[in-house]
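Let me give you the structure first, and then I'll get to my questions.
Every protein chain but one is kept in place in this view of the complex.
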Amino acid sequence: MAKVMFKRPAALTDKQFHYCPGCTHGIIHRLVAEVIDEMGIRDHTVGVCPVGCSVFAYDYFNMDMFQAAHGRAPAVATGIKRTLPDRMVFTYQGDGDLASIGTAEIVHAAARGEKITTVFVNNAVYGMTGGQMAPTTLPGQKTTTTPKGREKEAAGLPVKISEMLSTLDGAVYVARVSVHDPKHITQAKKAIRKAFEVQQAGLGFSLVEVLSTCPTNWGLSPKESLKWLADNMLPYYPLGVYKEPAEVK
Amino acid sequence: MSKVLMKGNEAIGEGAIRAGCRHFFGYPITPQSELPHYLAKRMPEVGGVFLQAESETSSINMVYGAAGTGFRVLTSSSSPGLSLMQEGISYLAGAELPCVIVNVMRGGPGLGSIAPAQSDYFQAVKGGGHGDYKLIVLAPASVQEIIDLMQVAFDLGDKYRTPVMLVGDGILGQMMEPVELADEVTLPEITAKPWAAGGLKGRETPNIINSLYIVPEDCEKLNHRLFAKYEAIATEETRWEEYRLADAEIVLTGFGTAARIAKSVVDKARAEGIKAGLIRPITLWPFPSKVYAKAAEQAQRFLCVEMSMGQMIEDVKLAVNGKKPVHFYGRSGGMVPLAKDVLAEVKKIMAGGDE
Partner (left out) sequence: MATVSFREDRCKGCELCITVCPEKIIVLADHINAMGFHPAAVVEMDKCKGCAMCARMCPDVVIEVVKEEKQA
């Protein structure tokens, strides 16, 4: 008997990702799609993609999609959810989009307990625009706008979104995960599933922060990037469930 | 039908509800606050949604989300808030999403004043946000017309898949006038929106709400498509009011509150033997240029009255196209022209004192 151990999820279209070789955006897209398939919700799920590397996510997710202005995805998702409360609505946003230009939108969507799910991809750098400093760039990390490394005096310190949002009563599920090896990928998928379940149960706002790589702008090979993430990002951005409602524990 | 006394800002809200709008997203700002106050009470009564957003930037993006699922949706603000919304308005135009945006204008620039003004004319009709696009811009001059034009605004938005703006000012927003209202609130028929992205629900091909056209050839195609639509709107939907125009030697013109003042001046001037008339654009875009061009054959002079330093006058001059002189009388920063001052200006112009 042949058993399919792994195949492309139906919630992804057949379009080829435009991401650079080894960029873990593709893994995260796939995890979201697998969760949607496994929950059987593709027919009534609406996604909102951001500005940044994942701007074309509307071509990859096989469902109704919105492309939002930079940082505004949580507001757009709010508009969708308030017209169609029975739909599952998610945003997929990078660190520049969510943690810089879109901080107001994400904070207030969370504070309102908006029943949406946010997948927040943190790779500590701006990808699409050419490797500039992100709000999540680590202290000392070299980027095209911090050529000597991010200095506290000039450029401040990183924003820790999961920690910050978990202080809000409306945010009921907040977790930080990583995709730098298969074990963590499995954990990441569980967290994404839980976030969607929290939305389905109508409990409030849910967010999963996913630590991700950017080989191109980190100036490393894909393999080295996985190690850089583990060595540098994990200590600064501790993984774990920051908040979890009793109903889904 | 019943006659009821309503405030302009409340009429915007009731007009929206009568037009089938059940979703409002907005952020507080003077002088339009009576509208969100009204809808905060009224929306729940009709099973609708009132949401106070964290900013105008968010309001307009909530509108984007709600419009994209195919619902009739409203936001409202005043001048500085509209500046914040321009990004979202450009996206709405690019993604061809119908919605209604209200600007109860106040004095500017900057934080300006909270008194009535018309100095966002350029912002409303010339783009405001980035890129090649236009909005349908409606300018009511009475509370009854607010009610009537809210229905028109939603219908035109849906018909052409385009954002529609309704502009007023603090006077229109806060004055009370009797309006005719149907006793029953009935949901109007809203045309199906097969492009809406509210979940597949059995549909095979996903719908995508998007304004990104990364290939320049595709982006140019979008703009050609938009402008073909704008041409159709200009042909079909231009609205204006003419008053005592047929034999007018001087044509006063203005929109909204300024037009009301100008209209009273027409009567005062006629009483003093000056043949005055009025053109009042109801759609600021599309602008009723042909009406001015025709009037320029007969009339000797034009006087544009605005509550600004002179913005609509540029469109009047383009329409008159140098055939006759176009004069200007305006007050700005929240000041309102007085009829006696406009009349004095008319007399001065007709006496040739302005040459």
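For clarity, chains are labelled A and B in written order, and residue numbers in each chain start from 1.
One rule holds for everything that comes next: a residue touches a chain if its C-beta (ideal position, glycine included) is under 8 Å from a C-beta of that chain, and two chains touch if they have at least 3 such contacts.
For clarity, every value in this text was computed on a predicted model and none was experimentally measured.
When the full complex is examined, the chain removed from view is found to touch A.
Only one residue from A:Thr24, A:Asn122 or A:Asn217 touches the chain missing from this view: A:Thr24.
Within the entire complex, the positions of subunit A that touch the omitted partner chain are 1-8, 12, 16-17, 19-27, 30, 181-182, 185-186, 215, 221-223, 226.
In this text, only the chains that are shown with their structure count from here on.
Inter-chain centre distance (subunit A to subunit B, centres taken as mean C-alpha positions): 40 Å. Across the interface of their complex, subunit A is touched by residues 23, 25, 49, 51, 53-55, 57-59, 61-71, 73, 87-88, 91, 95, 197-202, 206-212 of subunit B. In the complex of the two chains, the subunit A residues touching subunit B come out as 13, 42-46, 48, 55-56, 58-59, 61-69, 72, 75-84, 87, 104-105, 107-108.
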